[in-house]
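To keep things clear, I will list the structure first and then write my remarks on it.
Our next item is chain A:
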Amino acid sequence: MRYIRPLTIEDAVGQLVGASGTAAILAGGSDLLVRMKGGFVEPDLIIDIKAIDALSEIRETAEGFSIGAAVPCAVLGENKALRQAWPGVVEAAKLIGSKQVQGRCTIVGNLCNASPAADSVPAMVAAGAKAVVAGPSGKRTIAVESVPTAPGRTSLAKGEIIEAILLDKREPRAGDAYLRFIPRTEMDIAVVSAGVNLTLDEAGVVKTARVALGAAAPTVLLVEEAAEVLVGSRLDEATLERLAKVCAGACRPIDDKRGTIEFRRKVAGVLAGRAATTAYERAGGK
Partner candidate 1 sequence: MVAVTLWGSLAAVAGGKDKLDIEAKDIRELFRKLAEQYPGFEPFIDRGIAVAIDGTIYRDTWSKKLPEGAEIFLLPRLAGG
Partner candidate 2 sequence: MNFDPRLTNRDFTSVGTRPIRPDGIDKVTGRARYGADFNMAGQLVGRVLRSPHAHAVIRKIDTSKAEALPGVKAVITAADLPDLTNGDSALYDILDNCMARKKALYDGHAVAAVAAIDARTARQALKLIEIDYEVLPHVTDVDEAFKHTAPLINEAIFTEGLEEKPVKPSNVHKRTQYGHGDIHKGFAEADFVIERSFRTEQTHQGYIEPHACVASVSADGTAELWVCTQGHFVYRQHCAQLLGMEASKLRVTSSEIGGGFGGKTHVWAEPVALALSRKAGRPVKLVMTRDEVFRASGPTSATSIDVRIGAKKDGTITAAEATLRYSCGPYAGMWAEVGAMTAFACYKLDNVRTVGFEVLVNRPKTAAYRAPSAPMAAFAVESTIDELAGKVGMDAVDFRIKNAAQEGTRASYGPVYGPIGIGPTLEAVKNHPHMKAPLKQNQGRGMACGFWFNFGGQTCVDLNIGMDGSISLAVGTVDVGGSRASLSLVAAEELGIDYSQVKAIVADTSSLGYNDMTDGSRGTFSSSMATISAARNAIRILRERAAQMWDIPVDDVVWEKGHALARGEKYGNLSPLSLKEIAAQSGTTGGPIAGHSELVADGAGVSFATHICDIEVDPETGSTRVLRYTVVQDAGKAVHPTYVEGQYQGGAAQGIGWALNEEYIYGKDGRLQNAGFLDYRIPVCSDLPMIDTQILEIPNPNHPYGVRGVGETSIVPPLAAIANAVSNAVGVRMTHIPMSPPRILAALEASASAHDA
C-alpha cells in the first residue's frame, strides 16, 4: 500500500491510470476510511487530492459556481453567495454526517460513493448540477444523475476523477430545497429524501421544476412526472397532493434496516411536498 499526494490533476490522473491493483481517491475520507476499517476495501494506492490547489476552491464564474472536489461541506455552508443561490444544495451538503464529518466530507465524495441514500445527490440532481470529469483523454462535463449507476457503482472509467461540480447562475425567482427523513435529529443516513428546484414566472406560477428522490430506488430518481405536476401551478393543496401521489408511485424502494417499502413511499411524497413548499417560498412565491 502506498499513499501519495499529487500537486496537479494531471499527475493524479496519471497515477490513477498507472496504478496496478486497486487505487482509491482520498478527499474527505469519510466513506473511504470507514470502508477500509471494515475490511471492504484494501487499496494498493491511496491518492490524496487535497494538495491540488484548484480542487479546494469554490469559484464564482459568469456561468455560476464551480465547487472543487476537495472542498469540505462545511466550507459550502460558509460561502454566502452559494448559500443564497442554492440553499437546497447547501442544506443537503450540510446534512452529511456530524460537525466532525462536515469538516472533511465532500459532495463529490458523496456522489462517487454512489449510495442511493446520499444526501447531497438528490439536491444536486434537482439543481441540474454537472460534474467535470478529468481523465486520461481530457475533460468532459456530465449530468450529476449520470454518475451513479447502481449502489456503489459509477459510470466513471478507469483513470477518471471528478474534479468539480458546476451549478448554474441563478435566475430571478428561483428556489431549491432538500429534505430527508431520519429517525433521530442527526447522525443518520437518509431513510428517504427529496430535493426540489423551482423557477417561477412573475405571477408566481411555477415555470420550471425538477424533483429528485433519494433512497427511493437503487440510484437517485429524477421524477419528471412530478415536475410536470408542479409546472403551471401555484402549489395549491391539490397540486401538493398529486405531487405526493406521483412521488410515492415513482419510488422503487426496498425494505431494510432503515425503513420499509410502505414507509419510504409514503414519506417520499410527504417530503417532496414539504420541500416543494420551501423551494416555492424561497423563489418568492406565496
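How were these picked? Simply put, all candidates are chains of the complex that A comes from, given by their letters.
Following the convention adopted for this analysis, contacts are C-beta pairs under 8 Å (C-beta built on N, C-alpha and C of every residue); 3 or more make two chains touch, one makes a residue touch a chain; residues count from 1.
Only a predicted model underlies this, so the values are computations on that prediction, with no experimental measurement involved.
Candidate 2 is the one, among 1 or 2, that touches chain A in this complex. Residues 38-39, 181, 183-189, 191, 256-260, 262-263, 266-267, 270-271 of chain A are the ones touching candidate 2 in the complex.
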